[in-house]
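Structure first, then comments.
All protein chains but one are shown at their positions in the complex.
This part shows subunit A:
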Amino acid sequence: MADPFDAALDLLRRLPPSSTQQNLTGIISLRPELEEDLLSSVDVALTSARCRKSGRDYLCCDYNRDGNSYRSPWSNEFEPAIDADDAAELIPHGRVRRMEESLNAGVDVYRELYYEGGVSSAYLWALDEGFAGVVLFKKSAGSAGSGKGGWDSIHVLEVGESGSKRSAQYKLTSTVILDLALRSKEVDQLELAGNLTRQTQQELPLSGLREAEVEQGHIVNIGRMVEDMETRMRNLLQEVYFGKARDVVGDLRSIQPLSEAERDRAAQKEAISKMNSR
């Protein structure tokens, strides 16, 4: 019999992506022991909260969560507050927090340039050799007019630092959840919902000897990788959501009568063979 965890992931890959959250809850009710593994490996649409200290919005995910509290990247505090001992362990400090702050500032500029709105957040945490993190974006397009949409991107990264600090190994796993819907007189309802995940890995140089330069180098490398990946995935989404869906419908049913299409093909074939025999 198949491994239950693999079966759960396969099931979530097949059932309607618009109900992933609900199906995830359902699977956990069948197999409570899978809860932790599933929550950390299944991406669901992000929620946002308002930072009590700065008044700015931030995004919530499994990586800044402790129980029912989430850590704001702006204040670096859990809301609602958690046990002081737990907080001391979970709240990043020193180098990791410095990089988290610059990454949030950078990602914020990037978000304004590409999304012209929306919410972004970045969270980092230390690993034994290097550090890891997640960069998040969320944008909703209004329901004015007949279409609405939502974009959530989740970039999980792992950075392996070598002893020399001349370069680092970056591993990026990105998921974009894109939901689009259209209601009109001509098509009662059209829903295109889903998610795509892609991975990439790169060894990138770090210049400078001072710690601040190395930290800045990481932000540049991470930022550029996220930008490349999002741009690639945006093209891929465009292709899958609009090109592929349309092609499959065209494979099911042809607007042009098939006998006509057949005649066209035959005529074309004849024309080509005539040209060749000349």
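To be clear about the criterion, a residue touches a chain if its C-beta (ideal position, glycine included) is under 8 Å from a C-beta of that chain, and two chains touch if they have at least 3 such contacts; residues count from 1.
Everything below uses one rule, namely that contacts and distances are computed from a predicted model.
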| item | value |
| --- | --- |
| Chain not displayed: protein name in its UniProt record ("DNA-directed RNA polymerase III subunit RPC9", "F-actin-capping protein subunit alpha", "GTP-binding protein" or "Ubiquitin-activating enzyme E1-like") | "F-actin-capping protein subunit alpha" |
| Options A:93, A:166, A:244 or A:263, residue touching the unrepresented chain | A:244 |
| Sites on subunit A contacted by the missing partner chain, in the whole complex | 1-4, 6-8, 10-20, 23, 26-27, 29-31, 102, 105-106, 108-110, 112-116, 137, 139, 141-142, 145-151, 178, 180, 182, 184, 186-198, 219-220, 223-224, 227, 230-231, 234-235, 237-238, 240-242, 244-246, 248-249, 251-255, 257-259 |
